[in-house]
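Apart from one protein chain that is not included, each protein chain of the complex appears where it belongs.
Showing chain A:
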Amino acid sequence: MSWPPRPSALGCSSFQLQSDQGPCLDCYRTGQPVNVPDLRHQMERWPMFVPAALEQGYTAVHAVPLRLRGEVLGALNLFSTRTGALSPSSLSLARALADGASIAILYDQAAQRRDLVIEQLEGALTSRVVIEQAKGMLAATGDLSMDVAFARLRGYARRNQAHLTAVARDLAEGTIDPQSVLEVPGKPHDSAG
């Protein structure tokens, strides 16, 4: 939830996630900044988080929401070993950092979506090729038309509760025998799918 300036700060942040409590999660849930100038007074509010943070030497925590318009993307945690409120200039710096982090997170999400589409495109092109290859294999094996070969392929996939593409790939890679796909149990001459 925050970039860790020190390993112990990462520990405190992940501890909040594990224990499902802490200023960062409150900030994320409410979308409002959470300022804790002295952690020692908040033992009742976060009974698991406060002792863990104090153990790491932190006495104050400030959490600033990472937001895009109305949506809260996350929260930026600032841990301090000194008690006291953030100065106005530190607070505005924290907001600027939070905005920068929000933009970076959004770009990263956009890039991940794009990579997914590229992967899907490759998958779609390849699976269509493999299905046509499998149709050809079945057509040659059983002396069938391409339409009938496709119906047999689909029928086999349904009977075995397998994906059409997975069966086609197994055929194309030689891991299943075309003859076994063509055998229709109980209906040796059925060509409908």
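We adopt the following convention: contacts are C-beta pairs under 8 Å (C-beta built on N, C-alpha and C of every residue); 3 or more make two chains touch, one makes a residue touch a chain; residues count from 1.
One rule holds in what follows: contacts and distances are computed from a predicted model.
**Student:** Can you tell which of "Gas vesicle protein", "KipI family sensor histidine kinase inhibitor", "GAF and ANTAR domain-containing protein" or "FMN reductase" UniProt lists for the chain that's not drawn?
**Tutor:** "GAF and ANTAR domain-containing protein"
**Student:** One chain is left out of this view; which of A:D38, A:E55, A:E71 or A:E122 touches it in the full complex?
**Tutor:** A:E122
**Student:** For the chain not shown, which residue from A:S19, A:Q56, A:T83 or A:Q133 touches it across the whole complex?
**Tutor:** Only one of A:S19, A:Q56, A:T83 or A:Q133 touches the chain omitted from view, namely A:Q133.
**Student:** Residue by residue, what part of chain A touches the chain that was omitted?
**Tutor:** 111, 114-115, 117-118, 120-122, 124-126, 128-130, 132-141, 146, 171-174, 178
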